[in-house]
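Heads up: the structure comes next, in structure tokens.
Note that this complex is displayed minus one protein chain, with the remaining chains in position.
Just so it is clear, A and B label the chains in written order, and each chain counts residues from 1 on its own.
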Amino acid sequence: MEDLTYTHTAPRPAGGTRPMAIIGVVASGNLEVLAERVLPDAECRVEIRTAAEGFGDVWNAVIADFVERHSPGGIKFSINDGGARPDTVALRLAQAVRLLEVTP
Amino acid sequence: MSAASAEQDRSASWYEASARTRVRLLLDAGSFREFIGPQMREVSPHLKVFNLPEQFDDGIVVGRGALDGAPVFVAAQEGRFMGGAFGEVHGAKLTGLLRAARDLKSVPVLILFDTGGVRLQEANAGELAIAEIMRAVIEARLAGVKVVGLIGGRAGCYGGGGLIAGCCSALAVSEQGRIAVSGPEVIETNRGVEEFDSKDRALVWRTMGGKHRRLLGAAEAFADDSVTSFRAAALGLLVTASGFDLQTLNAEQARLEERLQKFGTCQDAIDIWRAAGISDAESVPALPADPFIALADKVWRVRHDAR
Partner (left out) sequence: MTRNWQQAREARSARIESGAKLAKGKIVEAHNITSLLEAVVRPGDRVCLEGDNQKQADLLSSALLAVDRAKVHDLHMVQSGVVLPEHLDLFERGVAKKLDFAYSGPQSARIAAMLFGGKIELGAVHTYLELFARYFIDLTPNVALIAAVSADRDGNLYTGPNTEDTPTIVEATAFKDGIVIAQVNAIVDRVPRVDIPADRVHFIVAADKPFFVEPLFTRDPAAITEGQILTAMLAIKGVYAPYGVKRLNHGIGFDTAAIELLLPTYGERLGLKGKVATRFALNPHPALIPAIESGWVEQIHSFGSEVGMENYIRARPDIYFTGSDGSLRSNRAFSQTAGLYACDMFIGSTLQIDLQGNSSTVTASRVSGFGGAPNMGADARGRRHPSEPWLQAGREADPDGSPLLRRGRKLVVQIGETFGDKNVPLFVEKLDAIALAEKLKLDLAPVMIYGDDVTHIVTEEGIANLLLCRNAAEREQAIRGVAGYTDVGRGRDAKMVQRLRERGAIHRPEDLGIDPLDADRSMLAARSIKDLVHWSGGLYAPPSKFRNW
């Protein structure tokens, strides 16, 4: 197992008002993303525990793109990863951000 | 969320839905309060050793909500995480929920089974959990609490899950659902492919699938693969499910003895269905939900006071 953490500044806070969102399931090729609105508005952090070791570079690229595209300011993302492909990771992160905007 | 849109969402497939989605759609909109939710990060203490990823809720969602206004406790297993299998924390969450129900006495429990049994990686803790849960189910039932199982997920309800299901007040199952203890591959490995070809999916479902379980009387209700249908089944079973005492146990024993006597020499489920009085037994697997429910209700016209 590998633990990775990425911290970014985000130009805008994440949309919506929900304090928490969770999406996905930990299984082969899949991942769960827990999004918590617990950080200062301009900060974003992604903590990953992954079964697939040695892909730090790819995670870095995926998360950098995600932060640039969606600006999830104020959100801490915690990920349990079952070896998902980068595009699945990108999709789940985008879904998590959208869920934070959905009125409960 | 409006009532209208909640109803629309409830047409969602039970089979396809995650545990969280099933709970959210099954209960009255917005009524669910989760216990020991993912933010608490009560993960399995064992999986790290095996280099396996954890899930924040350890694969089971437990909490309290309302069903048609009346309070219920709910536990829903996530069948895609470790095959929905029981581990230490997963099991403890369900045990705790059932003990709370036992102590409270006034709130029924819905268990949304979706499990392959016990996690190999947590075998001892898992088996212990199964035993604790079975005891907790019985204690809750003795205290007057109804414990209703809903089965219709990808992992089915196998191993220790099958045993727990057998202790419940009542079960609702869909066509996709399967209930057994040993799985198809295990049977084939131990008894040979001529005895049971685990790749013959039609055979697997005839033997362990929801329709057969309903026709055999192992499940009291059959649901279509939708949250709407399971919700209706749950509401119905919470009313009709019987209590639990020595009389119930004796009736259950008698039911099983009669079943063995009537069907014990049958080679295939189709033979059982014929013996149960169904004329066009071969057509059962292809029957849509509504005609099947009517057929099953006819076969079970005489209700047992078993369970």
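One rule holds in what follows: a contact is a pair of C-beta atoms (placed from the backbone, for glycine too) under 8 Å apart; a residue touches a chain by one contact, two chains touch by 3 or more.
Since this is a predicted model, take the numbers as computed values, not measurements.
Touching the missing chain, out of B:L142, B:A202, B:L260 or B:A294, is residue B:A202.
When the whole complex is considered, the residue among A:P19, A:P40, A:G56 or A:P86 that touches the unshown chain is A:P86. Annotation for chain B: contacts to the undisplayed chain at residues 12-13, 15-16, 175, 201-202, 204-205, 209, 285-286, 288. Touch with the hidden chain on the side of chain A covers residues 58, 61-62, 69, 85-88, 91, 94-95, 98-99, 102.
Everything that follows uses one rule, which is that only the chains that are shown with their structure count from here on.
Residues 1, 20, 22, 25-27, 30, 32, 34, 36, 49-51, 78, 80-82, 104 of chain A touch chain B in their complex.
Chain B makes touch with chain A in their complex at residues 1, 18, 20, 30, 38-39, 41, 48, 51-56, 78, 80-81.
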